[in-house]
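Yeah, one chain of the complex is gone here, protein chain that is, but the others are all in their spots.
Chains: A and B, in written order; residue numbering restarts at 1 for each.
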Amino acid sequence: MKKSVIFGAATVACLSAGAAAAGTLDDVKARGKLNCGVTTGVVGFSAPNAEGVWEGFDVDVCRAVAAAVLGDSTAVEFVPTTPKTRFTALSAGEIDMLSRVTTWTLSRDADLKFTFVGVNYYDGQGFMVPKELGVSSAKELDGATVCIQTGTTTELNLADFFRSNNISYEPVPIETVAEAQQQYLAGSCDVFTTDASQLASTRATFETPGDHTILGDIISKEPLGPTVRHGDDEWADVVRWSYNTLVAAEELGITSANIATLAGEKTDNPEINRLLGHEGSMGEMLGLDADWAVRIISAVGNYGESFERHLGGQSAIGLARGLNALWTEGGLQYSPPVR
Amino acid sequence: MNTDIAFVQTETIPPSPPPSSAIGPSKWIKDNLFSSIPNTILTIVTIWLIYTVLMQVVPWVANGVWTTSSLTECREVLQGKTGACFSVLSERWNQILYGFKYPVDSYWRPNLALVLLAFAAAPVMFFDLPRKMLIFTALYPFIAFWLIWGGTILGPLVALLGFVAGGYTFKTLSMKSFAAGFFGAIAAAFAIWIIGGALIPETASENAWLSPVPSRDLGGFMLNLMLGVTCVSLSLPLGVALALGRQSNMPLIKGISVVFIEFVRGVPLITLLFVASVMLAYFFPPDSTVDLFLRVVIMITMFSAAYIAEVIRGGLAALPKGQYEAADSLGLDYPQAMRLIILPQALKISIPGIVNVAVGLFKDTTLVSVISMFDLVGMIRGPILASTEWNGVYWELLGFAALLFFIVCYGISQYSQWLERRLATDHR
Partner (left out) sequence: MSTLTDPPKESFRLSMLIYDTRYRSLTFQVIAALVLALSFWFLGNNLIQNLRAAGLNISYSFLGDTSGYDINQVLIDYDSQSTHLRAAIVGVLNTLLVAFFACLTATVFGVIAGVLRLSNNWLVAKVMSVYVEIFRNIPVLIWIIIIFTIMTAVLPGPRAFRGDNATSSMVLDLFAFTNRGIYIPSPQFESGLFASAGLNWLLVIAFLIGSWFATRRVAAWATAKQEKTGERPSTLFINLAIWFVPFVLLMLIMGLTWDVPALKGFNFQGGIKVGGPLIALWFALSIYTGAFIAENVRAGIQAISKGQTEAASALGLRQSRVMNLVVLPQALRVIIPPLISQYLNITKNSSLAIAVGYADITATLGGITLNQTGRAIECVLLLMLFYLTISLLISVVMNFYNNAVKLRER
């Protein structure tokens, strides 16, 4: 780590030097901390809890990378970002990776120069309406007032949907979920639209969740995934395979409960052996050590465990796996082979 | 003398008390509330307004619930009655005041820094106090920095040494020439900082007595206070420099100052914060990243410096021309004239204006919530309202935030008014 002394003492505390140009992996190792961009608070994906500890589904991806690279899943500096600041924070090198309900689109990939390393949550934009309106399809929403959470692809999808169905609407863009929800509950908009997972997590916090219904119409594809800068393929590989490890572990039946025994000795399953470092030199190829995957799974469990903990049945949100089930169970989650 | 008049009152009649309508409360009420028909109408309307507001607020506050652990429980306790759910304050007060990441066992550090701030600010605010206390004021930034951020004490020490060396160099060299002293001081300070910075071992912070706290972990009302205090104190010297620059007869210096001041005053603070959050990162050297807190401090300091410069310019302009001429006739050169004659007077007249700018700036620090910093408003709109327990508690939180700001700002503005009365030495 290069240490530039410009502002005297302020330097020590404030000016941390990190290279943006080459070798994010080396930088992270030298710094001993992973800078991971998250939201300012979306329950289930990334939000600080009452003790101020960040938790959520996206947070687990950060923790997995930290566990793999640094051997400590708590060595993460969570950097809250807004939709506005997230891309600059990543391209300017303020954060090493972005794990913040960010939709993978062509322009973000090619024009903004980011690399999406995978899709950790397949989402889609949906609508929530009060039951008393008696609306059963989004196409009946002609003339409705729609609350939108700004800053995602939401506005564009909404405009396209209403335009292609030739119906009118009135958008009310709101910055934070909390305010959007207050507007919606007070009846100052008829519909609340954002990603279906967030709708479910918002509805879970209502006084009477049963009075509101999430319409069946999903008007867009929202593949959400962790993102890194273009041009540092080694680092992209580390993040990509840290994430793939979560999925592969679920495919192979490795959980945080049995990881200790599986890591202890070689098993009969060569795939497990390769992943856990008993065979081959997978970790070395990534620039890590042999135990990288063991640390990930011990720290955050496999994909399914993380999902259940933050989004599924064990959480207040209670989402079904749906598209995010493993490919063997009719979903889309699929890890490329570890070999 | 004719004394045949049948009856003459020989003693004076004791003055009878004024009619009951002309004294006491009833007179006061008549004069102040019902002196004319329009006044009566105004009074009645006002009383009705106050009554309506109180009828809404009093039961809400009186029925407040302080002990539950979530909004749902509050609703159960209240069972449909009007009432506030103050439990959110009693449960999350620490997050509201300190942010959600500042280590709980270190809360005494910012508290102590705040108490010390009172001592450091006292000699600046009240002129009667002994001038020796200013030494503590000068030391305060380093102590506060060390208390709040923790880590090795060597950092603030080196910074302090740099300033001391700079000051000493200035004192010795400026006997010969102000310019030599000025540039010599800068060189000396930087020399100390660079050498000292290199000497501090990188691991010094790890097992320091006060555990280091990264500036990203600062939050809540503490962040507002820190931003306000830091930026106002940093912008004072900058503001003086800009104000003098604007009065200068060197066209280039004057031009730079005017462009800077007008530019900064012409744009809203929020765009400057956007610059801090999305643009500034591109303007620093490629291999370094500067912490968001520092970037925000830079932008807010620039912002308040421009406003303070205008206040001080007003103070400079208010000085009679005779003062400048007197300084010239004594043979003082520009730095001496400024230091000894002009600035002490100009600054004194500008203090109330500066305090107003400071209050405005302190209120504006809430805008950092827009760029994902968790200040008081950011904490409320972000983590607290987004959490499943407290989703929907608006009035209690916003009211509390408003109350905190009111107490601080009202206090400062009362001080400013007191000062204005004290400084008013002219007779009108």
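Quick note on the criterion: a contact is a pair of C-beta atoms (placed from the backbone, for glycine too) under 8 Å apart; a residue touches a chain by one contact, two chains touch by 3 or more.
Given the structure is predicted, the values throughout are model-derived calculations rather than measurements.
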item: Given B:G24, B:P237, B:P286 or B:P344, the one touching the chain that is not displayed; value: B:P286
item: Residue of A:F45, A:F87 or A:F307 touching the missing chain in the full complex; value: A:F87
item: Residue among B:I23, B:I50, B:M175 or B:I195 that touches the chain left out of view; value: B:I50
item: Residues in chain A touching the chain absent from view; value: 20-21, 83-84, 87-88, 91-92, 107-108, 111-113, 132-133, 141-145, 150-153, 155-156, 158-160, 162-163, 169-175, 179, 182-183, 186-190, 229-231
item: Chain B residues that touch the omitted chain in the full complex; value: 31-33, 35, 39, 42-43, 46-47, 49-50, 177, 179-180, 249-253, 256, 262-263, 265-271, 274-275, 278-279, 281-286, 359, 363-364, 366-367, 369-370, 377, 381, 394-395, 398, 401-402, 405-406, 409-410, 413, 428
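The rule we apply is simple: only the chains that are shown with their structure count from here on.
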item: Centroid distance [mean C-alpha coordinates] between chain B and chain A, Å; value: 39
item: Touching residues on chain B, where the partner in the complex is chain A; value: 72, 75, 91-92, 95, 99-101, 142, 145, 149, 151-152, 155-159, 162, 193-194, 196-198, 200, 202, 205, 212, 214-216, 274, 277-279, 281-282, 285-294, 370-372, 374, 378, 381-383, 385-389, 391-392, 394
item: Partner chain B, residues of chain A touching it in the complex; value: 2-5, 7-21, 40-43, 47-50, 52, 77, 79-82, 84-85, 88-89, 92-94, 175-179, 181-182, 185, 204-207, 316
